[in-house]
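Some chains omitted; the rest stay in position.
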Amino acid sequence: MSDRPTAPVPHRLAEWERRTETPLLVASLVYLAGYAVHVLVPRPTGPWRDVVLVLVAATWLLFAGDYGVRLRLSGQGRRFVRTHWLDTLVLLLPPLRPLRVVQLYTRFQLRRERPLLSLYARVMAYAGTSALLLGFSASLAVYQQERDAPGSTIRTFGDAVWWACATLTTVGYGDAVPVTPLGRVIAAGLMACGLALLGAVTGSFSSWLVQVFSRQDDKRPPEGG
Amino acid sequence: MSDRPTAPVPHRLAEWERRTETPLLVASLVYLAGYAVHVLVPRPTGPWRDVVLVLVAATWLLFAGDYGVRLRLSGQGRRFVRTHWLDTLVLLLPPLRPLRVVQLYTRFQLRRERPLLSLYARVMAYAGTSALLLGFSASLAVYQQERDAPGSTIRTFGDAVWWACATLTTVGYGDAVPVTPLGRVIAAGLMACGLALLGAVTGSFSSWLVQVFSRQDDKRPPEGG
């Protein structure tokens, strides 16, 4: 989702992106599910634990491979790392992958000629889904860090989800708060991303409401109901 | 309040909606009042309690009946459930009914040719009233869940209202916080809805203020006061 006019995408890169879209979308969901199982299932019996770890690692390799192929096909060399900073970031911080899932899904919809929602509804859907997925990932990550920390107030996954809700909406009750350094770094990341995403949801909802109400005026019968 | 151009509403459906508007508005208020009495009045003496429960159940059946009739008259079949998602949601989660009350009231005003407020004032009025009614419903629901929970900080209905205020405005002091799982689910719902609604109020107020101030420029006398 680049903002500046870019050079035309080389043909082979476009072809590659078209072909890998569906597999990557599936892999992203597998990755997220695998990470969730890894964190949430308490002491999974031997073989299962290995299966999940292999799955998570395999999907990550898939992402790395896709990144490498696209870097080559683009013919941009090192500049690709900067022009596709979202892809780079997501590769290094896999829990941010949800941001990419939503993007893939949007393109998927475009291809299948599904009726698109109105502009504001689409922004709301994109930002809202991103916020939800980010909140879910952050809950998993914070839960993993905090559950056994001394003095922790996030003991169950339910607590972690409750904490993520209060943080994303900036309510911040303070009854469940990360206490470990890594937990706090994740929390700061969630605040920064979540704030911007939720701001977009709120802003679009507001614009949409104004739009609906301003249309109401036109529909109003010229005389008596 | 659909956002996309829709097929023309069949004549009989429009007729039905016009006729049921006022009764449904009354029924919605009766429902909310009944629910409030059910939650707030401590151990109502036998007959009264039954009267209230019957009232709440009866109004809900009314809503279900109206939904069924409209589903048939629309001739859309199952698609109606999706295109009228707000109605469907409100049927399943009656405490969200306030959202519909405000909508009915708006249409009511339109019909009676009451002078409409300016665009931003209307958005503020709609979103603000929705937020107030949602906050009231959430206070009732959370109070019902939390009042007897061990370790609860929401002991009186006043606490619940105070909690709802701090949550809707995202202040979130944390002195009154739900501790039961169901209470937290309701709270998360209030945060999500309330945030969007209050964002609309704030945004419209801001736009309105800019409008008022920009009009001031035009009124300014060209020379000396």
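Note that the chains are named A and B in the order they appear, and that numbering of residues resets to 1 at the start of each chain.
FYI, a residue touches a chain if its C-beta (ideal position, glycine included) is under 8 Å from a C-beta of that chain, and two chains touch if they have at least 3 such contacts.
These figures come from a predicted structure and were not determined experimentally.
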Identical protein chains in the complete assembly, only 2 of which are shown: 4
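By our rule, only the chains that are shown with their structure count from here on.
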Gap in Å, rounded to a whole number, between the CA centres of chain B and chain A: 30
Footprint of chain A on chain B - complex, ascending: 1, 3-4, 110-113, 116, 119-120, 122-123, 126-127, 166-167, 170-174, 177, 181, 184, 187-188, 191-192, 195-196, 199-200, 202-204, 207
Chain A - residues contacting chain B, complex: 115, 117-118, 121, 158, 162, 165-166, 169-175, 198, 201-203, 205-210, 212-214, 216-217, 220, 224-225
